[in-house]
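Structure in structure tokens, see below.
Note that one protein chain of the assembly has been removed; the remaining protein chains are unaltered in position.
Let's turn to chain A:
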Amino acid sequence: MEKFTTFTGIAAPLERSNVDTDQIIPAVYLKRVTKTGFEDALFAGWRQDPEFVLNRAPFQGASVLVAGPDFGTGSSREHAVWALRDFGFRAVLSSRFGDIFRGNSSKQGLLAAQVEEADIAKVWAAIEANPGVEVTINLEERSVRVSDLTVGFSIDDYTRWRLMEGLDDIALTLRNEHKITEFEARRQSWRPQTLPVK
């Protein structure tokens, strides 16, 4: 996973609340068996509208999405994160995220930065005043800078550390493999087993 420390890119405003993962990537695009190549699927329904923000200059090249509250709710599909990543996004700013989406983001190096709702409005205003303006995200400082404005964001320490180090979760867990084996040795016999088939 690519390390994330600071990042600068064009910010696109998505002035909608409750952007669920069905909107981020409709189910029809979930039939693929690959983990990349989902850029065409991102917001596929909304992108049919030529006025949709990501269809308009200068936002086609955006890499930071600034969204309304409750971004990434609904389905667990990690494809939503893959689609954002494949389109070129490295960060999403929102005042609230769906829990599963937030977790999925951190596995792919996509920063889900929780920004106060009032600050989101300020960032939107800064983008509106200067469309195509770049924002700089500093993960170490937990800050977002756009034009003269700097706002903070929340992210838990563990996710921040993993993003900054670009660490693979599975390798981290397997450092404790002996403890998993010990746990399994004391697992009660009544607990479910799928095999043998009964």
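Assume a residue touches a chain if its C-beta (ideal position, glycine included) is under 8 Å from a C-beta of that chain, and two chains touch if they have at least 3 such contacts; residues count from 1.
Convention: contacts and distances are computed from a predicted model.
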Absent chain [UniProt protein name; select from "Thioredoxin reductase", "(Fe-S)-binding protein", "3-isopropylmalate dehydratase large subunit" or "NADH-quinone oxidoreductase subunit J"]: "3-isopropylmalate dehydratase large subunit"
Residue, one of A:A129, A:L149 or A:L172, that touches the chain absent here: A:L172
Missing-partner contacts on chain A, residue numbers: 16-18, 20, 22-23, 26-28, 30-35, 45, 68-70, 73-79, 81, 96-100, 103-104, 107-108, 156-158, 169-170, 172-174, 176-177, 179-180, 183-184, 187-195, 197-198
